[in-house]
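For reference, the structure I am asking about is given below.
One protein chain omitted, others in place.
== subunit A ==
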Amino acid sequence: MKAFARLLERLAFTPGRNAKLTILSHYLHDTPDPDRGWALAALTGTLDLRQMSPSLLKGLAAERVDAQLFALSYDFVGDLAETIALIWPAEPATGPEVSLSQAVSLLRETGKLSLPGVIAGLLDILTPPERLALLKLATGNLRVGVSARLARVALAMGSPRSVDEIEEIWHGMQPPFLPLFAWLRGGPLPPPVAAPFRPVMLSTPVTPAELAALDPADHVAEWKWDGIRVQAVSEGGQRRLYSRTGEEIGAAFPDLLAAMDFEGALDGELLVRRGDDIAPFADLQKRLNRKTVGRALLQSHPAALRLYDMLTWQGRDLRPLPLTERRAALEAASLDPARIDLSPLLPFTSWDDLAALRAAPHAAVIEGVMIKRRDAPYLAGRPRGPWFKWKRDPMVVDAVLIYAQSGHGKRSGFFSDFTFGLWDGGDLVPVGKAYFGFTDEELRELDRFVRKNTTRRFGPVRQLAPKLVVEVAFEGLNVSTRHRSGLAMRFPRIARIRWDKPAAEADRLDSLRAML
């Protein structure tokens, strides 16, 4: 449990992706089976444990610690599990270390009524960092900023297997993943599972200048829908819906699973569709990240699939075939039209035709156009060339920088995280945060600006004199109750620094609202 506790702590404090990968791959390499498998399960969300509620935890603490001392401490520390891990009044045992596997099996096998007693017994013999790791496991809330995808990339490091190969077999694997680790070391391929995930083909951005060098006749184009890219697999009686990183998300979409009455693996966009109308992304968001979904939401936010491609069909792997042949097979397939339709191909003969379509899409839920080579096979990953995305021009506003905070890792010592605002009467209302979009040279200039124009400090946050205007580009706008402005931008970044523009001439909140 000690190594796992150290792992969680390092990951929680390490912001950089590469540093996280280093830490994780070292852990997975150095830790014996089956502990590393249970850790991997905890990090990838595949560990199904009975969960302790915060009130149960508080009850545990109340039996051991004076209420007033606990309240003072909780107030100071701010996190319940952390407070309990630190305050638990027991000297760690000097006996043999409790392994992660032992802790997990206790949590898995203990009934609801005896669980608090078992956890208290473990807390009595663990060190404070181990206690925190245990409580994070028991509350199902690791919060270390590791996605399942990142964990699989770490698995591939130092292994002869590629991350694509890992993703292909991932979904047949159960914790503690002993056959997986054996295979990663060069052992035999674990037996195949029904309806596995296949690594997705991704596109790269393209500019008009780059397009000009390509022959339009070699390409097809289609809309880039603003939903979630998914892979719908129905094979051997098993139906699964995967995100593009291979997470299984089918539990939240029983309506779509029910409509997947085919034998094959299809690539498409997950959307909320009412009749012919595609709902905005915010509607789809209501359906995401749920373990179950209620009847009312199924009625009001019906899920649908809009297909781009066909990977397998009736036992045949179509991925080596050219796109045109896969598309023909897709068009010939019989699918449930109430839930599943095809993303139409766009008519164009020149790039200018396509530019005109891209400039005026018929629906707000179109992010741009996709351009695909007719003769390209379906390739895993993000090969440059066969598929391009040509996004709509982003929305932009001119906003005023109002707060800054310093960055991490390569940006240590530089103010690189900015909050910007728009005018509402005489006030600047914060509307978003941006961390990127500027060059290294611009970062140095922004850092100098922050240091010269700090008006107040709130811990690590600097309040700035409202002087500097930045052009903020973003991909979409949603209504939000969590922000004071009532609006939330998608992918905001600093497109340009307007050293020339007086702050008073920055945009008003009303003009952002009008973009909704």
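By our rule, a contact is a pair of C-beta atoms (placed from the backbone, for glycine too) under 8 Å apart; a residue touches a chain by one contact, two chains touch by 3 or more; residues count from 1.
Just so it is clear, contacts and distances are computed from a predicted model.
**Q** If you had to name the missing chain as UniProt does, which of "MaoC like domain-containing protein", "SufE family protein", "ABC transporter ATP-binding protein" or "Putative mRNA 3-end processing factor" would it be?
**A** Protein name of the absent chain (UniProt record): "Putative mRNA 3-end processing factor".
**Q** Among A:Lys410, A:Lys467 or A:Arg484, which residue is in contact with the omitted chain in the full complex?
**A** Spelled out, the listed residue whose C-beta touches the missing chain is A:Lys410.
**Q** For the chain not shown, which residue from A:Ala12, A:Val118, A:Leu178 or A:Met515 touches it across the whole complex?
**A** Touches the omitted chain: A:Ala12.
**Q** Considering the entire assembly, which residues of subunit A contact the chain that has been omitted?
**A** Residues touching the hidden chain, for subunit A, are 6, 10, 12-16, 19, 22-23, 26, 65-66, 68-69, 72-73, 76-79, 82-83, 86-87, 89, 128, 405-410, 412-414, 447, 451, 459-460.
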